[in-house]
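Starting off with a structure, shown below.
All protein chains but one are shown at their positions in the complex.
Going by the order they are written in, the chains are A and B; count residues from 1 in each one.
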């Protein structure tokens, strides 16, 4: 663990310092778990009470925070400062450069400088791996995979043949990049003929794919994930999708084939998107919603099938009392019928 | 890449040829990406405009296609012809027969002729693998697994003990065949006792299971997947299910235990099916729907809980304006009450 003076942390995190600048900080912890020598943090006004009771030695806070006797690091962007504080105080373990003797690297593969390749990793023919890669045990790169600088691939991540990955890509354990797309065509007898999936996948710079998620290879051409897009666990991106930049796909999202997701879209957990659609730039789809057809940019959608979020809130409020609504209608019919007859 | 004359392609794909039969075709590509030497394709009338602008050298089209100056391969079944054209022009890489020196094959396992076994694959005791298998790196077959001819298992696919796979089975990366079923019974103190899962899984001929999907072993007996059934990524088939022939399970479908899915059923993405149900032959369940109880053969279902699709379309249309409907009912009550009182 590194030890830092609070003054140095303030400088590194671009925070204003309030209070004793010479405190030694050894670790970072949530309010309830922090003790002497720990930096803690208040990134939300809900936690002000917990902050008053913490045993931490200093607090990282936002511009509006009031009310503690502890030394403060005050940031205009406290979430960003928190991310960087964790990186400084709890640096991730980084295996030393070197190739484990059991790694199985094809003689035609080219590795950059300062790479780490773990036990039983398999790197196929004609692969090109940029400088600074960390390839954990049991990673498999099929033939012809090209990867940029600072690749981080966790155990059992798989990249199939001919896929192209940019710089600073992170794959969590069990990720599958370039599995066959789900392409079949029905024969006259009801059986299914496989459409060979001859394309590949391209991941842009800084794409992160979390555990056990899948991005399928295109039938022809490329399935594309834009720079800076983050994909959570157990998510499915089907063949020939085009995902834009800085998109967020939460856990267990499923996107069917040939769909376009524009820049900055957020799909919350378990959302499903039909094939051959376009989801406009910056749209948000809330958890478990399902969409088909195109969605407007910048709008929030909910429901399955999804429509505009506020309207959906009204509909779901009525839905919870739908039995009573139906009863009202029945009573109205009973009240009106004699009148109508009369 | 193979080079073929258009006349030879026409013959191999059983297409009528219109135009110059002696063009050399080197590749196949979508309309927008195709260039000189490429075959492209129009399998849907929506793409007629793009076809007029393509730089491809020839087009594969259906019976109704009109309007281009390019040489044509005309097929009565253009999707099937497309599948075969990709197979001819972009043949999938096939590793040469042979066993990698690091593969760990039990002395009692039996491999057929012309098999490829990749690095670090593990094949257990008493396994039987038919001719022509391609077993990629890190595949693990537990003891007693029997597989037919032309097995294709991608990296990190796992088949647990005693499972039985037919001919021409394809497992994409990370598939788990024969994991324990989720069987527990509650003790008086609220804790759960594991019901041992002593059965296995049987996959019929030509079954394909895509990346990171799971088919659980039966408690006793077999979980069965019928011939020709195709299972997309991240799908869950629980213990003791019986899935028929030529069924399509799209991505992230979940089927609970002991359910029967009859032949030719299609479950779209993220569908959930409860346990101990039967889904009748040829039924279709649309994306994100959830079903319990039995479903009729040949009917399309939607919703969670699911009912007949067209009726669901009507219900969802009203649902999107449910706030207004409730307001109407309120107004009616207000209008009627004085009258009723009077």
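Rule of thumb we're sticking to: a contact is a pair of C-beta atoms (placed from the backbone, for glycine too) under 8 Å apart; a residue touches a chain by one contact, two chains touch by 3 or more.
Quantities reported herein were computed from a predicted structural model and do not represent experimental measurements.
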Interface with the unshown chain - residue positions in chain B: 102, 104, 120, 122, 138, 140, 142-143, 156, 158, 160-161, 174, 176, 179-180, 182-185, 187-188, 190-196, 198, 212, 214, 216, 219-221, 234, 236, 238, 252, 254, 256, 270, 272, 274, 288, 290, 292, 303-305, 307, 311-312, 314-315, 317-319, 322, 325, 328-329, 332, 335-336, 339
Sites on chain A contacted by the missing partner chain, in the whole complex: 28-30, 33, 77, 79-80, 82-83, 86-87, 90, 92-93, 100, 102, 118-120, 136-138, 154-156, 170, 172-174, 206, 208, 210-212, 228, 230, 232-234, 245-246, 248, 250-252, 263-264, 269-270, 287-288, 304, 316, 319-323, 325-326, 329, 332-333, 336, 339-340
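We take it that only the chains that are shown with their structure count from here on.
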Inter-chain centre distance, chain A versus chain B - centres from mean C-alpha coordinates, in Å: 25
